[in-house]
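Apart from one protein chain that is not included, each protein chain of the complex appears where it belongs.
And then chain A:
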């Protein structure tokens, strides 16, 4: 317990350290040998507030860049994982931070994918296209279109909560699936599909071999950079008034309103930003394969996003990334199972086979994580860190 040290009044505008430019404007220096001593609120509120975090992130990013030396098939898989991570961060904003369970994420991904594909598509082609291939146009357009779809759905969230909202957003997936399957001119129709958005920036094509590297390497680096941008933005959002308001609505909605958070506006905002992320992820997702089918945006995709968030860690950005990579790489790992476990078959006509296991594994992992580590991979990381910090003592 600390002694009470004098009563400091909370009067407006009389802070000793609020000189010109406000508090924290002066960049305070950290005394030598005291790496954990903060002398300005700006240091305390920084995203990377310790040296260990800075070094860790630098190592991680360095490793990610070095991974671009991997074989092309693995790079394509990782690039897909990074894109999925952008989508998972988006779902985490609405479900993890704002607490509004959404099973409709696949629908918003589809809106983004089709917007981007239509904007950058070939005007003379079989499907709708406007021929604007610059990413600077189609990526924001995809985000904006999906965000708009999110805003249109948000009034439901203002009226419903919990299970009811989950069911309604589930309906959205089926509605979207039907529309996309029927709207041949936009989507190419089921079983046929259409070309995806063209990843072109200032004349550089990321989906072609170039002097800078192979097609897979270019796409890998593009997705890595975009993931970093989207992840940093999400972290900023989370530590802002808006992220706090989202968490307040999740924890106690009535109290949030009584202290001044307008519920409807913030639920709408959560859906808009989350869907915007989903739209951008959708736009990027198929640039890797170059082609996509309206059947892709089904319930399984929504469930995969939920799995990414739950396995990675609810309401953490790094967790969403870890979860997305985990879920994306999972099929690749299960492919190796027949070699390790003799009773698992690679043949689809036999039971149990790899593909059955892949589908069942998502459900199993969600159950296991919810029961044993509700904080997901992020929680496991926190526990490991706490263990090594206090080692050899238990606490």
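Please note the rule applied: a contact is a pair of C-beta atoms (placed from the backbone, for glycine too) under 8 Å apart; a residue touches a chain by one contact, two chains touch by 3 or more; residues count from 1.
Just so we're on the same page, contacts and distances are computed from a predicted model.
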Hidden subunit of the complex - UniProt protein name among "Integral membrane protein", "Branched-chain amino acid transport system ATP-binding protein", "Transporter" or "NADH-quinone oxidoreductase subunit K": "Branched-chain amino acid transport system ATP-binding protein"
Residue among A:64, A:170, A:233 or A:299 touching the omitted chain: A:233
Chain not shown: contacting residue from A:245, A:308, A:357 or A:377: A:245
Per the touch definition above, residue among A:184, A:257 or A:373 touching the missing chain: A:257
Residues of chain A in contact with the chain not shown: 1-2, 4-5, 7-12, 15, 17-18, 22-24, 41-42, 44-45, 233-234, 236-237, 239-245, 247-248, 250-252, 254-263, 269, 273, 315
